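The complex appears here minus one protein chain, its other protein chains still in place.
Up next, chain A:
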Amino acid sequence: MSLLELDGVKVHFPVKKGLFFDRTVGHVYAVDGVSLSVEAGQTYGLVGESGCGKTTLGRAVLRLNDITDGAVVFDGTDLAKLPSEEMRAFRRRLQMVFQDPLGSLNPRQNIESILAEGMAAHNIGKDQAERREKIKEILAKVGLPSNAMSRYPHEFSGGQRQRIGIARALVLEPDVIICDEPVSALDVSVQAQVINLLEELQESLGLTYLVIAHDLAVVRHISDVIGVMYLGGLVEEAPSDALYAGPRHPYTKALMSAVPVPDPEVEDRRERILLHGDLPSPANPPAGCRFHTRCPWVQETKCATERPPLLDTGDGHKVACHFTAEIEAGTVKQTLATGIEAVISTEAVATEAVEVSEGDAETADAPVKKEEEPATVPAQADAGEAERAEESPKA
């Protein structure tokens, strides 16, 4: 039994319109069926691009967002169905560190007051003196002088503020800390300090982390297990090393290829997978596999119609793709070119085609209509114009 288990969690935000009475005209499917489990004492890293729902998922665990459907089981209790007062009590054991260190601290409270408030809410410490001792102790643990207590958030540096944020979580002695982009607002030099602090605290206090980030290096450094999110769903989950050594989902492959390699020679030769287009809107997600509109390996069957489940492909490496094995074995062909030249030329061909002949609509609309006919048309468009690109994408 894992300490924290999410089972089919969905968070849908209603889109409302109306002059006097709000009517629900649609939903934003921010998180759409995510299941994962976090083992006690481990760190689960959640990565994905902006807008994929990772922050919403983190907040849903603490019920800071309403959970539309699914279960969040923490230590045997389903938090999703808890009445609000009981949930409030549970928040002592589940804490959060926020992305914006300044924005998440009340500018009109001094540090002691910020830290003591949570303790008072959960009846930790008998009186102010006892709380003060405890706060001093925690401040020392996160590397802040005890005279910080009477100062205000705007009087600290970014890294110090994030330490205060961590201290706020720690004074409640939680079991799980959800770190929502804990270092993305900090300077690179300070990022390492905060990450190391988080690791030290995990070791000394036996904490469990759910780290949400878009920085792949940070997540790799800190996580035991990593989940990759795309448009509200998990597409791949694997132990950290396995994921970085051999990503299996096309989206993860593209994501990993975005990480630069320190060796300039390797960097020059290695293949970059560039994705076409933008992240689709979570208010109107594509049918079937969420990634099929941008997937370089998209196939004619299944991809656009059937949503792939997250299945174990061996060694705890879970992938949500219909063609994982085929892509690994190289038996399915890449249908969309992925080099930089390919991306540019596809678009160039498309615009030319529009200008030349209105009649040949199929070619002209090719990049736009990817959803309907993803497999063949763009490949044709490539064929003539992008011969140079043909060399690179085959790996």
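By definition in this document, a contact is a pair of C-beta atoms (placed from the backbone, for glycine too) under 8 Å apart; a residue touches a chain by one contact, two chains touch by 3 or more; residues count from 1.
We adopt the following convention: contacts and distances are computed from a predicted model.
Name of the non-displayed chain as stated in its UniProt record, restricted to "ABC transporter permease", "Ferritin-like domain-containing protein", "RNA polymerase sigma-70 factor, ECF subfamily" or "M67 family metallopeptidase": "ABC transporter permease".
Contact with the omitted chain, checked across A:Gly8, A:Pro145, A:Gly206 or A:Gly330, is made by A:Pro145.
Considering the whole complex, the residue from A:Ser2, A:Thr77 or A:Gln109 that touches the absent chain is A:Gln109.
The residue touching the chain not shown here, chosen from A:Leu172, A:Leu186, A:Leu201 or A:Leu274, is A:Leu172. Considering the complete assembly, chain A touches the hidden chain via residues 59, 62, 64, 88-89, 91-92, 95-96, 98-100, 103-111, 117-118, 121-122, 145-147, 150-152, 154-155, 165, 168-169, 172.
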